[in-house]
Structure formats: C-alpha cells, structure tokens
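With one protein chain withheld, the remaining protein chains of the complex are depicted in position.
Let's look at chain A:
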Amino acid sequence: MNIQTKHFKIIVPMAILVIASLGFVRPEERSPVLNDSSDINTTNNSKEAEKPMPIYGNWKNYDSKNGLPGDKAYCVKIDGERILVGTHEGLAVLENGKWKTYTTDDGLAHNGVLAIDVDQATGDVWLGTMGGLSRWSTGKFENFNQMNSGMPNDLIYAVTCDEKFVWVATGGGAGSYNTYTRKWEIFTEENAPMHEPWTYGVCASKDKIFIAAWGGGVIEYTKKTKKFRDYVDPDGNMEIDLFPDDGVVHDITTGTSWANDILWVATYFGLSRYDGVHWKGYFDHDSGLASNFINFIKAKDDYAFICTDQGLSCTDGNNWVTYTTNEKTNKGKTIILNGTNKKELGESTSLAHNFILGVDIVGNDIWVATAEGVSHGQLKH
C-alpha cells in the first residue's frame, strides 16, 4: 500500500510535467493537420466558414502581347467601368474593351507605376510612381516630387486616399497631402514612433491610419487626436517569432489593409490579423497561406486577399482559398482549406503568374497584378 502511494506521488508530477511540457511549445502540434484530399466531405470541422469562401475563376490574362505596355504589372485598381494597371512601362487603362497606355510623354511623373488609388469624392486618380506622385484629373497629370513639393521621397510604394488627404509610403517617411491646403505633412522617426522612416504600406480605417514601417512594425495614427502608437513583435528579435499570436509576426512589415474592423498586416515572414484586441499570426506551415513572402495585401469585407510570391491567397481568418498556376501548362489550381480539410480544384484557366504583386476586387470581379501580366477573374460561387 505504501509502495503504491509512493509510486502515485512520483507518477502524478511526472505525468503533469510531461503533459505540460508537450503542450508548451511544439510547433508541429500547433499546426493544423492539413488533409491533402480531394474528398469534398468535411468532418469535425469546428472552424468551417459560416458562409462559404468566395471562389473566383474563368481567368483571362493580359500582357504585352494583348494590351499592356510591358509584362510586369505592379498594381491594379478597379475604377468604375475602367481598369487601371501600373506597369514598369507606364499606366495601362482598360476602358470600353480597349487598352491605352500613358507614359511620361503624356505627363506621368515616371513610367514605373507602383501604386494606385482613386479619390471617391473627386474621381481623381493618384499614382505612386518610381519618380514621384501623379494626380490624374480631367485627363491631365499633375506631379509632386521632392523638388517641387514637401514629399518625403520620389519612390512611392503605396498610396491611399482618405477624405481630403492623400497618404503615401516612401523610404524617406510617410507623407500626408492635404488636397485642400495643398500642403504636405511628413512623418518620420522625428515625430512618430519609428526607429527609421522606412515606410512601405499605408491604409486608412474610419478613424485611423495604419503605416507599415520597415523594421518598426505597424504605426497607428489616430486622425482625431493626431497621436501615434506602434505595434511591434514583442520578442524583439529578427530571427525568430517566439510566440505565434503575441503581436505582429515580424517587425519588417510590407503592407497594411483594413476592412470590417480588422487590420491585416503583410510581411516577408508571414501574415498578421488584428481585431483591435488580439493578434493572430499565420505562416505557410500552419495555415493555407501560399507563402510567407507577401508582396501586397488587400482587405475586402470579411476577407483578406494576400499577394504572395507563390500565389494569391484569400482568407477570412479561419478558412483559405489559394490560386496558383502551373506556369508550363497554364492550368490553374485552386486549393481550398476549410478548417482542417483541404481539397484542390483543377482549372482550365489560370492566373498569369504565381508571383502576385497586386489585387483589387469589386462586386463579382477580381483583378490580379502579376510578374507576367494582369489577370481578370470572376466570382464562380
């Protein structure tokens, strides 16, 4: 009897310690088991989408052979009935079924167009180029650069229109242009919580601006109070993510996008989602994310569309759809991950290329900018 008690005393702490240890940090056990199966039936799926994820297809591609001035498309924007595409060789516009290209010969600041946004109030198109910011209004280009305005740098990575302001993200800081007063306000390490003024993404919510600061995580600017705060990876180290959901997955951020009270943050190390209270991290090994290397992100309603170097992923935070292409056969593949169940759908059409640089979605249409052209898809279901 005494012996049994002694064993009991030993076994219980042993068991507790072993269980605690195993449950502590085992990355492989944190990862959902992805059942690579064509079986459509799902089982025991507690996180399956309440409404099905949108699936796009019927891709039609455009490149230098059928409309674009060059193959590489940096960005794309749906502007009512027309499509605006930023390429290395100019701004391409699809209107009434025909493409037209605008270059420096037409007044554009630079032929390399990296970012596009449209002021919904005025209809002005704002173009972030490799050589300044262009406003395209009533058929004319007005250009802003470091020499003729207070803009922080001529190479513009992101543009966002927010009421009367136009925000730009550059390697020399973030800039906010007041279209009423025609004045710039610049945000750098001097007046915002950044170590350095390297900014590569900017987006707006109802009351805030979110700046992706290279090495500085996300800088949040409250419009009403004009106050800043930052969100960084709490472990403070570049070479690791210590805990998965403790903050932005990495301080090297490349883009931000906000919709439906959710902030999505792109990095070259994975994806982050912030609901105002909790952060959630996603990597290619523990989710349906096509790749950790994210070039651009666009949030739309309940979904984030993530432009990676290995395909376009879409998620609601739990469920995933990823679009890839076999670049040799030009056949597409749609990979659907609902909760823990994975299935693949073959597509006769595909994206122009897996290296995705930009995306825009309006209604049933999706346009995707890739390294070898721009793709137009339609909502299938």
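As a working rule, a contact is a pair of C-beta atoms (placed from the backbone, for glycine too) under 8 Å apart; a residue touches a chain by one contact, two chains touch by 3 or more; residues count from 1.
As a working rule, contacts and distances are computed from a predicted model.
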item: Protein name (UniProt record) of the chain left out of view, among "siroheme decarboxylase", "GLPGLI family protein", "WD40 repeat protein" or "ABC transporter substrate-binding protein"; value: "ABC transporter substrate-binding protein"
item: Candidate in contact with the missing chain, chosen from A:D162, A:E220 or A:E372; value: A:E372
item: Full-complex contact with the absent chain, from A:P152, A:G288, A:G358 or A:G377; value: A:P152
item: Omitted-chain contact residue, chosen from A:W59, A:W126 or A:W214; value: A:W214
item: Among A:N61, A:N143, A:T322 or A:N354, the residue in touch with the chain that has been omitted; value: A:N354
item: Chain A residues touching the omitted chain (full complex); value: 6, 9-10, 13-14, 17-18, 20-22, 24-25, 27, 30, 71-72, 74, 110, 112, 114, 130-131, 146, 152-155, 157, 170-173, 188, 196-198, 200, 214-215, 235-244, 249-250, 252, 268-270, 283, 285, 291, 293, 309-310, 353-355, 371-372
